[in-house]
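Right after this comes chain A.
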Amino acid sequence: MKALSASAPRAIARLAACLLMIAVGVVASLPLPAQAHVLLLRSDPADGSVLKEAPTRAVFEFNQPLAPTAYVILTGPDGPLTTGPVKVQAKTLTLTLPKVTDGRYRLAYRVISASGHPLTNSISYVVGKIAPRTMKQPPRERSPDWIAATGVGAVVLLGIGAGWFVVRRKRQRQTGSPQ
Partner candidate 1 sequence: MNLKNYLLLPIFIALLALNGCSGSNDSDKSSASHNSVHSGIKVSDAWVAQKPDMTGVFGVVMNHTDKDITITGGTSEVATKVELHETVAAADGSMKMRPKPGGFTIKANSMHELAPGKDHIMLMGLSRELKPGEQLRITLELSNGDSLEFTAPVKPFTGAEEDYDPES
Partner candidate 2 sequence: MPTRRTILRAGVLAGAGVAASACKPLSPEKSTSVIAFHGLRQAGVQTSPQSHLVLLGIDLTPKSGAEDLGRLMWLWSDDAARLTSGQPALADTEPELAVDPANLTVTFGIGPRLTQLVSGVTLDPLPHFSTDKLQERWGQTDLVVQLCADDLISLTHAQRMLLKDMAGLGVLRWTQSGFHQRTDDGSSGRNLMGQLDGSVNPRNANEHDALVWADGAWKHGTFLAVRRIEMHLDTWDELDREAREFTIGRKLSNGAPLSGGKDEFADPDLHATDKHGFALIDPASHVARSRSAMNGPQFLRRGYNYVEPTDGTSGLIFMAYASDLAGQFVPVQQRLAEQDLLNQWTQAIGSAVYAIWPGAPKGDYVGRAQLGLPR
């Protein structure tokens, strides 16, 4: 009885360890939908980082090998900026960045895993001692009237375009169907 009582806690511990291992095994072998997808593991600059000086290049590392087709869009306080060409090697995407002034930057990326899954997302970072608020100000001073006029003009143009499109579709449909 003594022997039994002494070994009981050990047996329970062993059983628990076994069960834990089984559970881990089951979970690990379950098909995880996320694993089929390509994910960003880390980037340099990191998302949300504040940098003293403008980075000269960006590196993205993903969890899967990438297809050669990849795109980036760098947007700064004054709008889109031209970057160097995108280089894809295995799971890594690299590009050179232009010299930029202080401010908040957004680097959007679209990659496709070698198996064919696309991923579109972005990272943001701040260069220099720029308060986040300054970013919300319009990059240039613009007259509100001018903006309004542009908006109205665009809406009118869109309307005309859409109308023409609808009429054209209708005519195309009426011209007759293939025999």
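As a working rule, a residue touches a chain if its C-beta (ideal position, glycine included) is under 8 Å from a C-beta of that chain, and two chains touch if they have at least 3 such contacts; residues count from 1.
For anyone wondering why these and not others, all candidates are chains of the complex that A comes from, given by their letters.
Quantities reported herein were computed from a predicted structural model and do not represent experimental measurements.
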item: Complex partner of chain A (touching, any copy) among 1 or 2; value: 2
item: Sites on chain A touched by candidate 2 in the complex; value: 33, 36-37, 67, 69, 71, 73, 75, 80, 108, 110, 112, 115-118, 120-122, 172, 175-179
